[in-house]
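A single protein chain has been omitted; all remaining protein chains appear in their positions.
Chains: A, B and C, in written order; residue numbering restarts at 1 for each.
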Amino acid sequence: MAVFIVRRSIGLIAVLFAITVLTFLIFFATPGVDPTRALAGRNPTPETVAAIKHQFGLDRSLPVQYLLMMKRLFISRDLVSYGNQALKVVPAITSAAPVTFSLVLGAAVIWVVFAILTGVLAVILKGTIFDPLLMILALIGISMPVFWLGEVANLVTQDRLHNTFLFHWVPPLGYTPLTSNPWQWFLHLVIPWITLSVLYIGFYARVLRANLLDVENEDYVRTARAKGLSERRVLLKHMLRTSLITFVSLFGLDFGVLVGGGALLTEVVFGLPGVGKLTYDSLVKLDLPVIMATVIYGAFFITIANALVDIVYARLDPRIRPA
Amino acid sequence: MGGGTAIKPREGMDFVRRSVFLGVSTMLVVALVAGCGGGGKKSSKTTGATPSAGAKGGTLITRANAAPSGSPDPQVNYTLQEWQFLIITHDGLVAFKRVGGAEGTKLVPDLATAIPTPTDNGLTYKFTLRSGIKFSNGKTVTPQDVKYTFERLFKIGTSPNAGTWYNAIKGGDACVKTPKTCDLSQGIVINGNDITFHLAKPDPEFLFQIALPFAFVLPSGTPNKQLNIPPAGTGPYKWVQYAPNKQMMITRNPNFKVWNKDAQPEGLPDSIVQKFGLSVEAEVTQVENGQTDWIANADSIPSDRLNELSSKYASQVHINPLLATWYFAFNTRIPPFNNLKARQAVNYATDRSSLVKIYGGPKLAIPTCQVLPPNMPGYKPYCPYTVNPGSGKWTGPDMAKAQQLVAASGTKGMAVKVNSDTTDVDKAFGTYFVGLLNKLGYKATPQFLSNDIQYPFIQNSKNKVPFAFSDWFADYPAASDFLNILLGCGSFHPNSNSSPNIAEFCNKGIQAKMDNAATVGVKNVQQANGIWTQVDKEVTDQAPWVAMFNPKLLDFVSKRVKGFQWSPQWYFLLDQASVK
Amino acid sequence: MSVDGGTPLVEVDSLKKYFPIRKGLLSREVARVHAVDDVTFSVREGETLGLVGESGCGKSTLGRTIVRLLDPTSGDVKFRGRSIAKLGRRGLRPLRREMQIVFQDPYASLNPRKRVGSIIAAPLQIHGVGDRDERKKQVRALLATVGLSPEHYNRFPHEFSGGQRQRIGVARALALRPKLIVADEPVSALDVSIQSQMLNLLDDLQEEFQLTYIFIAHDLGVVRHVSDRIAVMYLGKLVELSPAEELYERPIMPYTEALLSAVPIPDPDLSDQRERIVLQGDVPSPINPPSGCRFHPRCRYMTDICVQVEPPLVDYGNGHLAACHHPLNVDKETLDRARVSERHTPAAADEHAKPEDPSGASQPVPTPDIQRSSVVRRIVDYSKRPEEQT
Partner (left out) sequence: MIQQGGGALGIGEIPIGPTWQTNYFIGADAQGRDVMARVLYGGRASLEIGIGSALICCGIALVLALLAGFFRGPIDALLSRLMDLIWAFPVYLLAISLATVLLTKPNGLQWGFVHVDPSSLWVPTAIIALVYVPYVFRPVRGQVLSVREKEYVEAAIAQGASNGRLMFGEILPNVITTVIVMLPLMIATTVLTESALSFLSIGVQPPKASWGTIIDDGQSLLYTRPWVAIAPGIMIVLTVLSLNVLGDGVRDALDPRAKLRMRG
């Protein structure tokens, strides 16, 4: 097990390293990745351009530039954005991360609760019209582009029905930190939470239902039934518990992806200054340092989540260890 | 005279091309004041120069999609977005008059007691520093601070115009070469409260340059590296927050006392904040709902909402004309548009009213055929490329003539890439011209580039862009700013990303006239303007561009904003608006 | 049971096949599975060599290494006198026509996504035999040869029973008219009732196509009737090699003795009479094989020498080879002639060659008196299709 964990960790570091190199190369293959335009103005003297390039180490060879960037990103942590010299990359991410985290955490709570409810309900109602109905609803949830759903939510809550009793409480787009005003924090995030969770409710409900139906035929479930346990106990205690293993590992991966910046579209649509939005803004401006940092940040969470899920799985199921 | 700062009232990202500053002679400034005033009256809701004394207090909440690009350092930043804050937190020796309307282009003494008359053939400017003015950190402003400020401008190494403007000061060129050891003792001589600037060469634009934030006085000892928030200044406000992914904020400077209300009046709101991060659509909704007071000009209001704004929120909308021309530049050196007839054909065919519609309608833009915008010294309406030429006004496209010219040019069937950027409106222009060129018999395809990349790309002759969108905002009213910079032989630099003559246009005869106008202009502005009028006409006949229109700027403020004032130099004067 | 007829078709010389076991961070090789460890024997043309041993003894690995499905670790395999151990893919190609393999599992050995016709035609196609129609004709003929209907051409394997599938496997092996067929437990996955059909089929095919068989099985009962000679393997080693009848009558190696005692005998009297030798313990790990004689931990004749010295394969005459310190059923004379090792004098061997209970060892193990294949043939006629019989 220890060897497995160590090997997985080494793999993780290797992947992260490769990602930094790859990201660096992708963007250095791009013309115009250059802070001089944002700083030098319309008609700079060659001296000014050279000074700016030197300041960013752009007059060095590519490997040196890469090392410089990594040093400023991880060791001295004073890497600044090409777009705005006051934007320090590391603090920008650490200040954006709580926003993303708030968004994802709230959405996760909603999606877990509703997915379990929907999934279990579908199994209970199996054979009635409600099971396929719930599953179609879940499919619709999966089929909706999240940015579009967000737009429609904005249309309804910010404009069309904003002045009715239904949505007059909806605050303008944006974000209020939990620490400064918990109630406003909550209000600002309710609509984004729901929007983001719709897809996952649909997906997880379907996965859960399929799993529940799978385990229904397992011997231990039959045994439990044969013992005369109530249907509810069988479902909740025996079936749900097993099915949740898949559920939880999927959750780990998705949570990692979302915290790592995967909620980009939701953040962009709702103007939430999280990591996804930071990434998007920097991509639009080809702001290499910020892109590097956010991509590494995102990859970090995804790889960690992958590794954790692998390790947890290996604990639960030794068969996959050699893989 | 001085002129508009230049931020295209759209997005903040590519401010560079908008931030065009060129000095002009004082006489030209006077001319502008007249012109601008005239222009201002025509426009429906141009704010007058009379400030309504609003109530003090409250917070003016403004919004922008993103923080001003570049650096927050006042000696490095080059955006109107930040300058609108800097002018009320800092002062230079002289300043543009802080009032709305044409008066706003006048220079008035600020930290200096008076505007000096240059002596020594324009090489010496002697200022006297007002005494008793304090920085927001409590220190008193001294002449040493002024010298320190100018030395810092070079020492910082990355100030955009240190090497193009301020190097006029004696010793400046050496400072550009070796910023670390910059010493301006030769150029700035202090004697008591007197500060004498010695220039290495005469520079009629010097006073304007020192009225801009690059030259705003900072306390001695301010570190010679880029700051993450502007340091202490002398204005009625001081910087308290600069978080580029959140907001920037200024509040009252307790050490401020009015010394010249023309240069630096007291501000009305207690604090002014600019929040970042929302899309412009959301910003408009916020202003409508009273959650935001004003949208920074860096964000352009979607044209689709203009109707809603002008009907439902008419009293909150302010429209002012800009000294700007939007155009598509032909590459005059590669086929098919190295052919004059082909260029003229496209000019005849262009339905400028369609383009105006894309931009936001006739109230936001006026069709044009020529290079110079209205109100510019030397401007005389001239439009040969219309159905009924003669009036100087564009009235409609002449398709028949266009087709005839294309046929005559022998360029029919040639492939043309229509280059524009990815902003919605600019993209629409590109799409329009693709359709038009195809109609004329070319094989046109669009090429839309990210805003950050398009401008340097189209400047570089290496990229061989045949037809590209661009625009130009005057920073002050000088015909040379348009004609010489955009179409002069000297501003074409082959294979350079910084070659503002996108058309690669160089006509020896016209160039000689431009050079002549510049020389004459030092002595006789009137005569020079006459030459510029002729140059404008000749250039227009050569058709290096399809000039599309001259835009106006729309500001949308919340209901509670009282006393909106609009200066041609600084646009909306934030501190003069009341939110109480 | 001609032992000496014909020239050697296959010669296996000191063949070794080890599988590395990798572990740890750097995937270092920490151990090796000694699947086939220094095996030498030869197979004459036209004969059937039975290869017997418990599961895991390396017999399948040996079979696969001979047809070069596996690369030998060391040693040599010669086919018609030509070394093929080091041949590359390309060099092996022509040899593939000469030697084929029939697999144990009729379910896994047929591609479930391919039709029977194309499965059998594949070797023809690979070696560019004939054109499409010709191949089709050949395949139909082959189907008939193995007792299937040519109409089965377009069916998928899952439509067949195990026995039928194995026939398909045989047909595929025969398609190229090979000289050698390694039959890797071809009947062990089949019902007992089908097994004899299969054996008879193989027997007939041998005559018809002049085949040489290496017939792998895990019990001696099956191979007895088809083999001319039988090789016994234990933990990767060849421990006994003998003409078939001789092996059954006079096993030398105690391990063979134990295997033989497990062969079922139809006659209940004889069966009762016989002593059943139950081997103690499990087969030791081939990763760390026991020292000396590999069989020693389970051998009832075990002495110190078995632990210390590995017995060589010694010819006891009549083509009967065995590797044992305590040979059974060997008279002193023979023993004298065949020196097992320096330390192993005939006297010493004889002295110690007494089991705790010598009764079972001193006299030949009674074996059923069944003539090779003839009885089996009488039981069923393979040419009838199995469906018709069941």
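Observations on the structure shown:
Just so we're on the same page, a residue touches a chain if its C-beta (ideal position, glycine included) is under 8 Å from a C-beta of that chain, and two chains touch if they have at least 3 such contacts.
Since we're looking at a predicted model, the values are computed, not measured.
For the chain that does not appear, the touching partners among the shown chains are A, B, C.
From the options B:Gln75, B:Ser310 or B:Ser567, the residue with contact to the unseen chain in the full assembly is B:Ser310. Among B:Gly138, B:Pro223, B:Pro362 or B:Pro381, only B:Pro362 touches the chain left out of the display.
Note on the undisplayed chain: of the listed residues A:Val80, A:Val234 or A:Val268, the one touching it is A:Val268.
Considering B:Gln75, B:Thr105, B:Thr285 or B:Asn529, the position touching the chain not shown turns out to be B:Thr285 (whole complex). For chain A, the residues in touch with the chain missing from this view are 11, 14-16, 18-19, 22-23, 26-27, 29-32, 139-140, 142-149, 151-152, 154-155, 158-160, 199, 203, 207, 210, 250, 257, 260-262, 264-265, 268, 279-280, 283, 286, 291, 294-295, 298-299, 302-303, 306.
Interface with the hidden chain, as seen from chain B, comprises residues 279-281, 285, 302-311, 351, 353-354, 356-364, 419, 422, 424, 427-428, 430-432, 434-435, 445-450, 453, 457, 463.
Of the residues in chain C, those that touch the hidden partner chain are 64, 67, 69, 92-93, 96-97, 99-101, 103-105, 108-114, 119, 122-123, 126-127, 169, 172, 176.
Just so it is clear, only the chains that are shown with their structure count from here on.
Central chain (C-alpha centroid nearest the global protein C-alpha centroid): A. Computed from the mean C-alpha positions, the centre of chain B lies at a distance of 93 Å from the centre of chain C. The distance from the centre of chain A to the centre of chain C, with each centre set as the mean of the Cα atoms, comes to 59 Å.
Residues of chain A touching chain B in their complex: 31-32, 37-45, 47-48, 51-52, 55, 81, 83-88, 92, 95-96, 154, 158-159, 162, 172-174, 271, 273, 277-278, 281, 284-286. Interface of chain B with chain A (complex): residues 13-14, 16-17, 19-20, 66-73, 76, 78, 157-164, 167, 176-177, 179, 226, 228-229, 242-246, 275, 277-279, 282, 285-286, 289, 291-292, 450, 452-453, 456-457, 498, 500.
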